[in-house]
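With one protein chain removed, the remaining protein chains of the complex are shown where they sit.
A, B and C are the chain letters, set down in written order, and residue numbers restart from 1 in every chain.
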Amino acid sequence: MIKVAINGYGTIGKRVADAVRAQPDMEVLGVAKTRPNFEAETAIDKGFPLYAAIEEREDQFAAAGLDIAGPVAELVDAADIVVDATPSGIGAENKSLYEEYDTPALYQGGEDAALVDTSFNARSNFEDAVDADHVRVVSCNTTGLSRAIAPLREAFGVEKVRATLVRRGGDPGQTSRGPINDILPDPVTIPSHHGPDVETIFDDLDIDTLGMKVPATLMHMHSLNVTLEEAVDAAEVRDLFGDESRLFLIPKHMSIDGSGKLKEYALDAGRPRGDIWENAVWEESISTVGRDLYLFQGIHQESDVVPENVDAIRAVTGSADAEESIRTTNEALGIGL
Amino acid sequence: MIKVAINGYGTIGKRVADAVRAQPDMEVLGVAKTRPNFEAETAIDKGFPLYAAIEEREDQFAAAGLDIAGPVAELVDAADIVVDATPSGIGAENKSLYEEYDTPALYQGGEDAALVDTSFNARSNFEDAVDADHVRVVSCNTTGLSRAIAPLREAFGVEKVRATLVRRGGDPGQTSRGPINDILPDPVTIPSHHGPDVETIFDDLDIDTLGMKVPATLMHMHSLNVTLEEAVDAAEVRDLFGDESRLFLIPKHMSIDGSGKLKEYALDAGRPRGDIWENAVWEESISTVGRDLYLFQGIHQESDVVPENVDAIRAVTGSADAEESIRTTNEALGIGL
Amino acid sequence: MIKVAINGYGTIGKRVADAVRAQPDMEVLGVAKTRPNFEAETAIDKGFPLYAAIEEREDQFAAAGLDIAGPVAELVDAADIVVDATPSGIGAENKSLYEEYDTPALYQGGEDAALVDTSFNARSNFEDAVDADHVRVVSCNTTGLSRAIAPLREAFGVEKVRATLVRRGGDPGQTSRGPINDILPDPVTIPSHHGPDVETIFDDLDIDTLGMKVPATLMHMHSLNVTLEEAVDAAEVRDLFGDESRLFLIPKHMSIDGSGKLKEYALDAGRPRGDIWENAVWEESISTVGRDLYLFQGIHQESDVVPENVDAIRAVTGSADAEESIRTTNEALGIGL
Partner (left out) sequence: MIKVAINGYGTIGKRVADAVRAQPDMEVLGVAKTRPNFEAETAIDKGFPLYAAIEEREDQFAAAGLDIAGPVAELVDAADIVVDATPSGIGAENKSLYEEYDTPALYQGGEDAALVDTSFNARSNFEDAVDADHVRVVSCNTTGLSRAIAPLREAFGVEKVRATLVRRGGDPGQTSRGPINDILPDPVTIPSHHGPDVETIFDDLDIDTLGMKVPATLMHMHSLNVTLEEAVDAAEVRDLFGDESRLFLIPKHMSIDGSGKLKEYALDAGRPRGDIWENAVWEESISTVGRDLYLFQGIHQESDVVPENVDAIRAVTGSADAEESIRTTNEALGIGL
């Protein structure tokens, strides 16, 4: 059993903890959190040993009636690998801690690519992370783009990618974030950072991305254009994507018009937290005009990187190859709507 | 086993179906739906026999690859009781069908009180529905108000209730509903219909309600004022409410500031669909000024009536008294956060 | 003086009425409306003769204390030209009325291109409408795209246009429209109708468009990609656009991050209704990668077609050429932020 520590028990960390626990070859050694709140309560309720990410705050947990197992350093020391799921920039601060205890670490997409040995997407470059010490699982948007681009590169060749990423302003519980009633170019300069980020996965890819921010909380939406190296029929792309385990093609007859109904479907289907680990591609939207492919895909910012973190654990610990890891992760979670 | 038919498999119907299935003394005989969509798919996936609510549309289901068990009349005929969970006004149209087959029926709060023998809230007037043929489970807002008022009446006496109901504009999947950026008096006339509706449960209650509609989808929020018959300390009210199984007092240390984090907590806790069957009362908000009690409570419009429907089934079929039914329902669903 | 009738006094009609009145060579003969409301009140307050678009409803206006000048047919008969600003599809129904009185007519972008002799954008094809009887002023989005594309075609040649149109769900007063919290592919099929609509202005243009709908009310936002026939420096595009009277380049030092601050700037500057008649192009966003040009532009759905309607009046009545008309319109309205 791979002993996994999870540092940061918020949106991503709590999902990674549940996903790790569901794997046949892993166990959650403990989770670390900076302050008591409803998430800390459920960590305790689920039986995850809870560590104080900031030692001086142990009192706050005690005041809330929450038992602390110890300081985070103890957890890092005992683990085979740590998944850092702290907010952007904190991962970089934590790196020296992981190095001190010689524990390999995964970081999330908010960290800089230069922090790590390699950036990671299971479908695209699993092998690059094998036996690496510091690996960055790329962001939700970069993960979503990589999953769609990888099979297209293999099957048809990709000349150029142009994508507009219409991003949710905040997650459902992030009540201090806006905008309330606006559509913001974000960043206003072009290209956005997402294109270069995808190039950490595919270093020879030609991609330009534009970002916006809108008053929605459920999912990001990508308007994706890929100029292929050959003219392709839309049906071929639908078939190609149909074989990808982390692409979900939304069929027309489901009458799912956006992320609200999509999440409702996931909840109805019994998905934990209504998570949509796959790219959600509207099947009807897949269209080709000559060599230009167009489509819409919804990206669930809270969960699409979760299976990627699980796979990255196996890559870094050298415990499975890409195919075996992806299959095991998918089966354990129930990926494939 | 009580054989339950569910006519209407949308927001309420699908939740009632799952809740009925979870009971030790009931089974779902089948569910009826008017058109194929993602909900019809999950009905099939869950093994609920699917009936066509509109016989002429059986073809549409076939075209979507969904097997139909038969016309809705067959289902009504075979059932001990039917739960009508169709949109407002359709229940009234369906009444003659239920009468034709002599099957007792529950209706939802969108129907008129005059349609039925009695309106129903398990905590407040379970006995009124015993052996009735046509019972209306009151709306989500009326249910929420009744649950808070009932114990206050018993413990302290209620002189007058004034409530402002700030209502979500639509459910998460209802993308055609607004407003996008407004706060609407709705209805603009005062009192709103909610007050008289609460009086179908407590016929001697003095209550005035005001309604608004805002651009949110997750829950309604009530600003509640109850003038009691005696001056009471807030702590007494907190204690009183703490004993009510369908009131959840949100503790301060959970750092839950609104319905977004509340739903996230419910999802983290493993609640199906993140449903919050209880009134969610902010514990910190419970305050008294002389005989005036004030509080905020969140009402989950999609689910708070679900346990009430289950209890109403037992009332109508005479299979348990209030206390036993509520206890069984609560245990089967896991009510009590 | 050109005698102008305006049939439909809502979002577009009331703005066209004010704009026509501001012209030195035009007068508003009257405006027609289907029902009394706050807009009808201001029509009276502004001294526009008010006609009943539906004769049988004259009573309703009387009940609201509003004097009706007569039936709409009288107005059409007396006018040199009618601007039909009725909702989509009603313009087509009205065409026979205009033909009956032999009055030339302008229609809005919601009507079908096949209804008219020519579609119209002042910057791009003014001459096509000279002496035509039935002319369609293209929609807000098509107007915005045409204004940006026309100078690029002339200066550099355009190989292909790809645009993602992120559209506001409804106007500020349209409280029944959603979505409240979603990002909808709309239409989900690709390309959207906008591309073909732009081709009614440039019949040899290669353009693919994708549409979305989001919970915002103020403006649409376009993510625009134009593959030019030659590689161009972004500065050249900024210079080119700087010379266009109906493109407003938002300078960086204004710190305008979206449509909220943009509208606030327009209101501060004294613009009537805060209208932004120009395309609002974020100057910082104008970027080139080889022959690919990218930019963000905000399109004010309520007003960008207003100066176009004014110019179309001059084209149809043959009273000025493009250059003179555009200059007159711009000066009379104060176009050019």
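Here is the rule we go by: contacts are C-beta pairs under 8 Å (C-beta built on N, C-alpha and C of every residue); 3 or more make two chains touch, one makes a residue touch a chain.
Treat the numbers as computed from the prediction; the structure is a model and nothing was measured.
The omitted chain makes contact with just one of the residues B:V214, B:L228 or B:L267: B:V214.
Of the listed positions A:T175, A:S287 or A:S319, the one in contact with the omitted chain in the full complex is A:T175. Touch with the chain omitted from the figure is made, among B:Y9, B:F48, B:F248 or B:W282, by B:W282.
Residue positions on chain A in contact with the hidden chain: 168-170, 172, 174-182, 184, 215-217, in rising order. For chain B, the residues touching the absent chain in the complete assembly are 162, 164, 166, 168, 179, 181-186, 188-191, 208, 210, 212, 214-221, 223, 225, 257-260, 282, 284-285, 287, 289, 292, 294-296, 298.
If you put the missing chain back, the residues of chain C touching it would be 14, 36-39, 41-42, 45, 63-65, 171-175, 180-181, 217-218, 253-258, 260-261, 263-265, 267-270, 272-274.
Here, only the chains that are shown with their structure count from here on.
Placing every chain at the mean of its C-alpha atoms, the farthest one from chain B is found to be C. Remark: rotation between chain A and chain C after Cα superposition is 180° (nearest 5). Chain A has its Cα centroid nearest to the centroid of all protein Cα atoms in the structure. In the contact between chain B and chain C, the residue numbers used by both copies make up over half of all numbers at that interface. The centroid of the Cα atoms in chain A and the matching centroid in chain B are 36 Å apart.
Chain A and chain C have Cα centroids lying 42 Å from one another. Centre-to-centre, using mean CA coordinates, chain B is 46 Å away from chain C. In chain A, the residues that touch at least two other chains are 181, 217-218, 257-258, 260.
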